[in-house]
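Heads up, one of the protein chains got dropped from this complex, but the rest are sitting where they should.
Right after this comes chain A.
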Amino acid sequence: MRRERDNPPLQHRTFLSAMSQAGTLPAIPSPAPAASGRIPGSKAMWVGIFCEVTEFALMFAVYFVARAHHPEIFRNGPAQLSLLAGTGYTLMLLTSGWCVARALHAMRASRQRACLQWMMGAFVFGLGYPVIKLFEVRWNLAHGLNGDAGVFIVTYYYLSFNHLIHVFWGLLGMIWVMLRTGTGSYSAEEHSGLESFAVYWHTTDIIWLMIFPLFYVLR
């Protein structure tokens, strides 16, 4: 009862608001915005994102356990990898994410052409990630860093290739979103597909921002 009095159903609130506006009741404070909020993109995308986050959380747990058991190997591990390549991935993904965010803002301002241009920029920078990966893997193999190179390298390949797969999904999604933007399927009012993609891409960014220091920086 008390809960209903503090937070009355919507139709009651509408009635009470009308009464308060008519001056017969004191003004009703609107609910705090932090309690409500919105779902960026779509609910289905967030289910997928939390599955992805759970998957990577488990892999990070494996990393921490392996690191605790082999501290020396993990301390010397990053010196074997190319810090330049790691920084390159980070800059590519961050710039691609920034372009996606700008594309979303352009769409909200009804600037479809600008949105498409920003998405193309995002695609080019996003594509930089697998290109660097190709060169890095070749460099790694040339330096004997294959699947038999120890627990650090195996953990690195396992996590980074999983991340690469998610980047590929993102790039495919980006092509789809660009096609939809180009054909005028999104508008300032309805662009939930674009927003869902943006949410996915930024989450992929976040996961890389965690992988990067673990494997390339912490020595």
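The definition used in the following text is that a contact is a pair of C-beta atoms (placed from the backbone, for glycine too) under 8 Å apart; a residue touches a chain by one contact, two chains touch by 3 or more; residues count from 1.
Here, contacts and distances are computed from a predicted model.
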Among "Transcriptional regulator, GntR family", "Thiosulfate reductase", "Na+/H+ antiporter subunit C" or "FecR family protein", UniProt-listed name of the chain not shown: "Thiosulfate reductase"
Touching residues (missing chain, whole complex) on chain A: 34-40, 46, 50, 53, 57, 60, 64-65, 67-69, 71, 78-79, 83, 86-87, 90-91, 94-95, 97-98, 100-102, 105, 198-199, 202-203, 205-206, 209-210, 212-214, 216-219
